[in-house]
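Note that one protein chain is taken out, while the other chains of the complex remain in position.
Letters are used for the chains, namely A and B, taken in the order the chains are written, and counting of residues starts over at 1 for each.
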Amino acid sequence: MATSDRPFQPFRNLNAKIASIPMILTALVIFIGCTIWTIYYSFTKSKLLPKSNFVGFDQYERLWSTRRWLVSIENLVIYGSLSLIFSLIIGFLLAALLDQKIRFEDTFRTILLYPFALSFIVTGLVWQWILNPDFGVQSVVQGLGWESFSFNPLYDADIVIYGVLIAGLWQGTGLVMCLMLAGLRGIDEDIWKAARVDGIPMWKTYLYIVIPMMRPVFITTIVIITSGIVRVYDLVVAQTGGGPGIASEVPAKYVYDYMFQSQNLGQGFAASSMMLVTVAVIVIPWAYLEFGGKRRG
Amino acid sequence: MEPSISIKNLALSFGALEVLKDLNLEVAQGEFLVLLGSSGCGKSTLLNCIAGLLDVTDGQIFIGGRNVTWQEPSKRGIGMVFQSYALYPQMTVAGNLSFGLKNARLPKAEIEERVNRAAKILQIEPLLKRKPAALSGGQRQRAAIGRALVRDANVFLFDEPLSNLDAKLRADLRVEIKQLHQKLSNTMIYVTHDQIEAMTLADRIAIMRGGLILQLGSPNEIYNKPVNKYVAEFIGSPSMNFFDGQIDDSSSKFSTGAQVFPLEGYGFKEGTSPKGPAWLGIRPEHMVNGAEAEAAPIRMQGKVELVEPLGSDTLARVSAEGHSLWVRLDGQVSISDGDAITIGFDPARANIFDKTTENRL
Partner (left out) sequence: MADTDVLPNNTSTGLETSGPRGPRPRPMLSRRNIILYGTLIVIAVYYLLPLYVMIVTSLKGMPEIRLGNIFAPPVEVTFQPWVKAWAEACTGLNCDGLSRGFWNSVRITVPSVIISIAIASVNGYALANWRFKGSEIFFTILIFGSFIPYQVMIYPIVIVLRELGVYGSLTGLVIVHTIFGMPILTLLFRNYFVSVPEELFKAARVDGAGFWGIYLRIMLPMSLPIFVVAIILQITGIWNDFLFGVVYTKPDTYPMTVQLNNIVNSVQGVKEYNVNMAATIITGLVPLIVYFLSGKLFVRGIAAGAVKG
């Protein structure tokens, strides 16, 4: 009996393999290769050029004893936790407002989301101008007669990070609102009908029924916000340049400055490896919860 | 004559899940074979293996005498019709029909001729210029059949082609498919959940369960002589009534509870005289009542619990001697809940299954 040719294994599905080459290269060379490379060289004394002169954990010790890094971490924690909490609360409230079958919903949503289309550079520069002590909000309020009013986040080292936070929230809450709104819309209409027939007040329905049902949306949103927070860089560069002094420095800026300006590669590598650790601490438990229990295809 | 399709020791697993196990099947040229079985038993998987859409784990598949186990779907000489129609949404009906032929680089004139011929057979000529979205369910399914038809394939594979349609259309298209088969006389393998479809269309039915073919036979055989209790229960609605009991040592009596049924007329497998624990099954439509019951070899007194008039006939749930039984009665009979009723049946129409193996005795 005639037998059709058995295709040679590696060449089976050849086109799909060819089409996946860029993905395979990116996964292996960039995501795995480059990451390992950086971690490897973070244990060296590389200055202007990467060199394999190992110094153990020296770079990390130096890192954690540098005031600028500590300030960066402190800022990241403050900015990160506040931005997470506020964007979740504000985003959810906005979504709940828009979910009231209002008229002009599209218009309102367009207005709340447009900042997200803008770059962090644009966002940072606008808020730099609005918070300008001589011309911005502070001077306007003073001009209205409240002479002693003082709100000068850009030049006050104690509160500068809150100035950045305002800009960050303005830019990012629209996205959270959109995700939450999609989550709300995904909830079965019948739940609302049942709650209404049962006479449960709206806020209670949200608090005890809807929010628990939206757990997956909240988790996804939290992961998205946090992985964005760790990267925050452009916003600070544009709005404050890390100042006044080093008061608004963040880790990502520390990495860039050490790698490309101070020509201290080892420090940059160690700092970026620390950023990776931070992300891993957040992503791994999430991934475990999301995919660990049930194996997926 | 050489079988049209022959499947030898076919096995297929998805990872650790063995869906098909050592499956053998031969389909004769021009035969209409229906695959029937509960959801998830591997019907679609088997069909996809025959089509070449899944790589088999083990075994061989022959179509028209050729070993096609490693061959591309388009080279197997098959046409396939899917449950969701799977019409290409952006192409017109004509485009859908001709796509495969264009891929096979047939000359333009030939493509046109074949499309027109198929359209004529299926009466979709006026629809050729329309997109699938502008068709009704029945028209879409006709177009999908047309796509298989133009390929001039010797083997047609249908995966639940009618299950997305309403009852009326389903009945109409069923007749059309039957006529199509008579006209084309090519081999057809047809997957369905619908017993009526299976009984009316099939030359032979294969009942599948857990990746195995339990019984392969004519609709008649399957209905009257199911090989085991599973098949017996699966075919027929409402399903067979069962009595749990014992066959006596002489294989001539079946006792259940306080009752003893004579088994004269029941055909045990040739040369066997089984005894011991067993199930006796009788279909609701083989139960009789009234005067007929008085004359039947096996009789019981019972009480009507529930009546379901269906028009053509009436289903009654009867409790008799501690059993709860479905009985199919004439549509015009006038009974109501609580009535006393005599029911009976002929053991020749019964099926007896071993208690442990559940195979027919």
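In this text, a residue touches a chain if its C-beta (ideal position, glycine included) is under 8 Å from a C-beta of that chain, and two chains touch if they have at least 3 such contacts.
This is a predicted model, so every value here is computed, not measured.
S.K.: Given that one chain is not shown, which residue among A:Phe86, A:Tyr162 or A:Tyr256 touches it?
M.R.: Of the listed residues, the one touching the omitted chain is A:Tyr256.
S.K.: Which of A:Val140, A:Leu207 or A:Leu289 sits in contact with the chain that's absent?
M.R.: Reading the full complex, the residue touching the unseen chain is A:Val140.
S.K.: Would you mind spotting which of A:Val55, A:Leu113 or A:Ile246 touches the chain that isn't drawn?
M.R.: A:Leu113
S.K.: What does the interface between chain A and the hidden chain look like in terms of residue numbers?
M.R.: Spelled out for chain A, the touching residues are 12-13, 15-17, 19-20, 22-24, 26-35, 37-38, 50, 94, 97-98, 100, 102, 106, 108-123, 125-130, 132, 135-136, 139-140, 143, 170, 174-175, 178-179, 182, 196, 202, 220-221, 224, 227, 230-231, 233-234, 237-238, 241, 251-252, 255-256, 259-260, 265, 268-269, 271-273, 275-276, 279, 283, 287, 297.
S.K.: Even though one chain is hidden, which residues of chain B still touch it in the full complex?
M.R.: 48, 51-53, 72-75, 78-80, 82-90, 99-100, 103-104, 147, 159
As a convention for this text, only the chains that are shown with their structure count from here on.
S.K.: Report, in whole Å, the distance between the mean C-alpha point of chain A and the mean C-alpha point of chain B.
M.R.: Computed from C-alpha means, the inter-chain centre distance equals 57 Å.
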